[in-house]
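Yeah, one chain of the complex is gone here, protein chain that is, but the others are all in their spots.
Letters A and B mark the chains in the order given here, with residues in each chain numbered from 1 onward.
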Amino acid sequence: MGNCCERAGNFFGPQKNTNVRVSLPAVCFVWQIAMIILFGVFIRYDDESDVRLWIQHKLDHNITSDIENDFYFRYPSFQDVHVMIFVGFGFLMTFLKRYSFGGVGFNFLIAAFGLQWALLMQGWFHSLDLTTGKISIGVESLINADFCCAGSLIAFGALLGKVSPVQLLVVTLFGVTLFAVEEYIILSLLHCRDAGGSMVIHAFGGYYGLAISWVLYRPNLHLSKRLNGSVYHSDVFAMIGTLFLWMFWPSFNSAITDHGDGQHRAAINTYLALASSVLTTVAISSMSQKKGKLDMVHIQNATLAGGVAMGTAAEFMITPYGSLIVGFCTGIISTFGYLFVTPFLERVLKLQDTCGVHNLHAVPGMLGGFIVTQTHMLNIVFDFTGSFANRSVGTQGGFQAAGTCVSIAFGLVGGAIVGFILRFPIWGDPADDNCYDDEVYWEVPEDEETLPPVLEYNNHMIHKHQDISESNFSVEQS
Amino acid sequence: MGNCCERAGNFFGPQKNTNVRVSLPAVCFVWQIAMIILFGVFIRYDDESDVRLWIQHKLDHNITSDIENDFYFRYPSFQDVHVMIFVGFGFLMTFLKRYSFGGVGFNFLIAAFGLQWALLMQGWFHSLDLTTGKISIGVESLINADFCCAGSLIAFGALLGKVSPVQLLVVTLFGVTLFAVEEYIILSLLHCRDAGGSMVIHAFGGYYGLAISWVLYRPNLHLSKRLNGSVYHSDVFAMIGTLFLWMFWPSFNSAITDHGDGQHRAAINTYLALASSVLTTVAISSMSQKKGKLDMVHIQNATLAGGVAMGTAAEFMITPYGSLIVGFCTGIISTFGYLFVTPFLERVLKLQDTCGVHNLHAVPGMLGGFIVTQTHMLNIVFDFTGSFANRSVGTQGGFQAAGTCVSIAFGLVGGAIVGFILRFPIWGDPADDNCYDDEVYWEVPEDEETLPPVLEYNNHMIHKHQDISESNFSVEQS
Partner (left out) sequence: MGNCCERAGNFFGPQKNTNVRVSLPAVCFVWQIAMIILFGVFIRYDDESDVRLWIQHKLDHNITSDIENDFYFRYPSFQDVHVMIFVGFGFLMTFLKRYSFGGVGFNFLIAAFGLQWALLMQGWFHSLDLTTGKISIGVESLINADFCCAGSLIAFGALLGKVSPVQLLVVTLFGVTLFAVEEYIILSLLHCRDAGGSMVIHAFGGYYGLAISWVLYRPNLHLSKRLNGSVYHSDVFAMIGTLFLWMFWPSFNSAITDHGDGQHRAAINTYLALASSVLTTVAISSMSQKKGKLDMVHIQNATLAGGVAMGTAAEFMITPYGSLIVGFCTGIISTFGYLFVTPFLERVLKLQDTCGVHNLHAVPGMLGGFIVTQTHMLNIVFDFTGSFANRSVGTQGGFQAAGTCVSIAFGLVGGAIVGFILRFPIWGDPADDNCYDDEVYWEVPEDEETLPPVLEYNNHMIHKHQDISESNFSVEQS
């Protein structure tokens, strides 16, 4: 690959070209204009958000009060999901010492583009009116669009610091497209249940990102090692992301479940699974260190595994203690992943996974997808009325397993293809010794720019020392 | 002006007096006691929050369930708006390297005072019962009070770092008063629609702050130039503000629209306009830099312009693609504002606008106010039932334009007057070489205080170097 040669050239030849001054604005403009045109052709308000249709809808359904508009059932959950997507994922990715702008900023860009494309893609597959050729959108569509972005944001976690914003927009374009297709197959063709998206969001997103990262393997990434880590404050910033994800996960898993008991139960189950994850994450994290010290990487990530794994089963009658068991197991599995699997994957499979999405999304998501099957086998009370298209519980379990496999396959194959596309030397990705560095794509505040890139953040102190030592020395010594 | 002389005196004479130990407590106490007295005379619970009146209300309106209490229609949106006011605006203003305490702390003070005064002012104008002489308040009043504070907080953005907390309380007192009057004229007399406040909040607040800043022009502000900028972490803090504003803007614009489809549609339209803004902001920001690098100032601010501009039209049948167009244009306009207009205003008009509220609030708010007119001219589907006091769409467009002009006029004239009041040399404002500095009004943690004010934050390192170099040198070298 010419790409590799170019990378190697960093040592001997000129700096890699990371100028995105043409490509980034071009992609943003072209895609946004395309969105406007496609929205103009396809997208309309639905029955509950159109002024005339809502009046008709109330008459048709004998509704007397505006409170029965779906808005009031789902909008609070939508806003919680929205916070998870933008602040939760965004701040979770600020943990690197010099990539916080990129973490939260590119997350913002990906999601803002992705949700528009998702409204179209999901609309075409799920709510296209074949008579009028129009897609109707309402608050549930907005939630689904946010969900759809989550897949690409998870992939971003694996790629964090190693790709350009233009590449991220490509990842999102294909990610959302693949998501809509696999979601259609899993939910509409296989009739699986997956309200919180263990399979369609987390397993897919995780393996999608991992496959891309695998294709984009950088043998000389160690040249950026100095920046591939946190500092004290960046770890605290990342906890903002962790906590908003953790707190609002009950809303994530209940946002599109059935009105009434469905949303109620999904929230309870997720709340319990998450609480249980925290305890086992702390336990394993402490056990793994010589003096029992806790590792922020585990606390920031593995505590969330219970929410991921409850995605599929959240609305089921899995019982409160069943939820605790799910969280208990996934907290352990996820923390072990950070301790042993990520280093193993990097060493053996040449897989560089910046945020460890394998442990937080891919594996817990996959497990979540299989829980329904396990639930049955363990003879835990299983009680779900009138769905599953007349299937027995056993048959449904098989379909759920099939759905999980579909999501993984889409992630792996789709990610591999997208990875190869991203290897063309036109995207402005950073050199191996320039990864995890905001200087490449951001105007970083002045006082950090005067030092050579090899030095870390706070080193700018020293040159000031030089400048001020004469004038202020007397003050310092007094 | 004696004020100017005093400022010039900084170079040759004694330091300016920034002691607010008498004035700040005095203003706080007097105003808070006045609030208690006025609330005692005027403010009561409304039909839906008073225990007896709610029972009567349910009988009168044949309501069988408590869920039809307005609380359940609006409280989630109210809390989102509340977060925007205190965390959104507050953290957006932490971006300066040494004014984060002032940014988030004074924002807190302004809003906490402003909302009380707003309940009274808006009550007198909008919900005073002339029989009893009482104002009834409920959850919608709280939302409106928060909105009203937003006007003064926007003005604070233009003044950030250059005024004392006492001046800010004066700005708020007059800001809320002017707001209530212009709102009454625009909404109640001209019968304009402005649910999300493009005109009454953003255009007014923006021009109000700019007019004050223009009157308070500081020719020697360059003496504080070292502090008028961000550091890495302060930019990340500011992103907390940006994201909470961005995420919750759909709640802002839908909080007081009609129940049912009105709130639903306003949320959808705002969500889309904001997404579109992000793409065009990124595009223009990247185009404007030599290597295509993104500027945090643009990402933190211009991405929000779509929400500002959708304020007036949010509840209209503007169509989803119409919303995307609004965001598309305002993202571009706002970013261009930061690139070209703010420097131009400062150089030519002598207008010092710390946060660039001209680009984020004044212009997009004004545009938002005019959108209804444009909407009509562009023959976009316009469909709003039973309002506008029997006016044709064309006539209503004219009134909307008139309303926008009223808001701007109130901002400019009111701001100029308040600016002159603030020039009296009694308010304890900082000297020109002491702006943007928390040391003036805050007890700043010890380790930063030992250095002379000319040095920036992290420089305190050096004196420690002096102290510890002997004792720890061996450790360092090993």
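Keep this in mind: a residue touches a chain if its C-beta (ideal position, glycine included) is under 8 Å from a C-beta of that chain, and two chains touch if they have at least 3 such contacts.
Note that the structure is predicted; figures quoted are calculated from it, not measured.
K.L.:
Can you tell me which of A:S23, A:N144, A:S230 or A:T312 touches the chain that was removed from the display?
P.N.:
The single option touching the absent chain is A:S230.
K.L.:
For the chain not shown, which residue from A:A26, A:L53 or A:I67 touches it across the whole complex?
P.N.:
Candidates A:A26, A:L53 or A:I67; residue touching the omitted chain: A:I67.
K.L.:
Of B:I137, B:I256 or B:C435, which residue touches the hidden chain?
P.N.:
Considering all chains, including the one not shown, the answer is B:I137.
K.L.:
Which listed residue (B:T94, B:Q122 or B:Q167) would be found touching the missing chain in the intact complex?
P.N.:
B:T94
K.L.:
Can you list where chain B touches the absent chain?
P.N.:
Against the left-out chain, chain B lists 18-25, 28-29, 31-33, 35-37, 39-40, 43-45, 48-54, 65-67, 69-72, 75-76, 79, 82-83, 86-87, 90-91, 94, 98, 100-101, 104-105, 108-109, 112-113, 115-116, 137-139, 142, 165, 233, 237, 240, 428, 440-448, 457-458, 460-461, 464-465, 468-469, 472, 475-477.
K.L.:
Touching the absent chain: which residues on chain A qualify?
P.N.:
With respect to the unshown chain, the touching residues of chain A are 67-68, 72-73, 76-77, 80, 97, 229-233, 235-236, 239-240, 243-244, 246-248, 250-251, 259-265, 267-268, 271-272, 274-276, 278-280, 282-284, 286-287, 289-296, 299, 303, 317, 319-321, 324-325, 328, 383-385, 451-452, 455-456, 458-459, 461-463, 465-466.
Here is the rule we use: only the chains that are shown with their structure count from here on.
K.L.:
Would you mind pulling out the distance in Å between where the CA atoms of chain A average out and where those of chain B do?
P.N.:
Taking the mean C-alpha position of each chain, the two centres sit 31 Å apart.
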